[in-house]
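This is the structure, below, for whatever I ask next.
Heads up, one of the protein chains got dropped from this complex, but the rest are sitting where they should.
Now for chain A:
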Amino acid sequence: MAMLRGKFSKTGDMKYISHLDLVRLFHRVLRRAGINIAYTQGFNPHPIISFATALSLGVESYGEYFDLKLNEEMSFTEFQQSVNQHMPRGIKILDGKYIDSKEDSLMSMVEYSDYLIAVEFIDENWDRELFEQWVAGFLEEERIMITRKKKKKRRQRHQEYKEVDVRPLIKELTLESVRGEKWSLYTLLTTGSKGNLKPEDLIKLFEKYLKNQEQNREKENPIEITSVEITRKDLYQEVNGAMKNLIDAV
C-alpha cells in the first residue's frame, strides 16, 4: 500500500463539472488508466481517494489536490503520464509525491487559498488610483458582515440565519492588473475548518461596498459587476509562518 498525493488543474470546460462529478470522473479515469488503486471493503467497494476542498461550479483552478491509496507503488512520472493520457482536456495532474499514510488529511490541512478574480463593470471609467483607494477602504472596514445559513437542527422546520464577520478571513486583497475592461484582483482567503470565505462571496461584498461609495460620488450609472471570472491559484497550510502548498507542506 502507498499513499500518493497529487496536485492537478481544473480549467476550461472542466470548470463546469461539479465536485461530485469530478470524484466520479477520477474513479473512471483511474480505472481506464489501469492504476492499481486500493478499494474500500464492504458491500459497494469504491476507490480510496479523497480531495481537499470542493471548488464551486464555474471556478477554474491550478491548485487542486487528492490523496490516493495504491496497492502498489509506481513511479510518479509513470502515474502522471498514464492518468493525464486519459483525462479530459482541462484536468491535468501537475505534481505529486508519496506521503506517509499517517499524514493529516488534505481536508484538515487546508488553511488558505488564493484567487485571481477578474471582474468587468457596467461603468468602467474609473482611474486606477480611485479603484485602489476603494480596495484599501474596503479592507479598512472594521467589520464585514455576511448572512449565513445556520446548520439545521434535527426536526427544525425553518431555516435560520446568522450574521458573521468575515473581515478576519481576508488576508490579502490587491488590484493585480487592469487589462482593457477587466480588473483583476488578487486575494488570499482563509479556507477550511478554521473559517471559510468563498471568493464569490467576497466579490459580492466588495460590490456592495463599491455601491455605497458610488452613492457618495453622485454618479448617474450605478456600479454593477457584469462578469466575474475566478481562478484558484493554490491551497496552503501555514507552516512556521510560511505559506506552503499542500505538497510542500508534507
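Assume contacts are C-beta pairs under 8 Å (C-beta built on N, C-alpha and C of every residue); 3 or more make two chains touch, one makes a residue touch a chain; residues count from 1.
Note that contacts and distances are computed from a predicted model.
The unshown chain of the complex is recorded in UniProt as "TIGR03960 family B12-binding radical SAM protein", chosen from "TIGR03960 family B12-binding radical SAM protein", "Homoserine O-succinyltransferase", "Elongation factor P" or "Pyruvate synthase subunit PorA". Among A:28, A:128 or A:211, only A:28 touches the chain left out of the display.
One chain is missing from the display, and on chain A it is touched by residues 13, 16-18, 21, 25, 27-32, 39, 43-46, 57-58, 86, 88-89.
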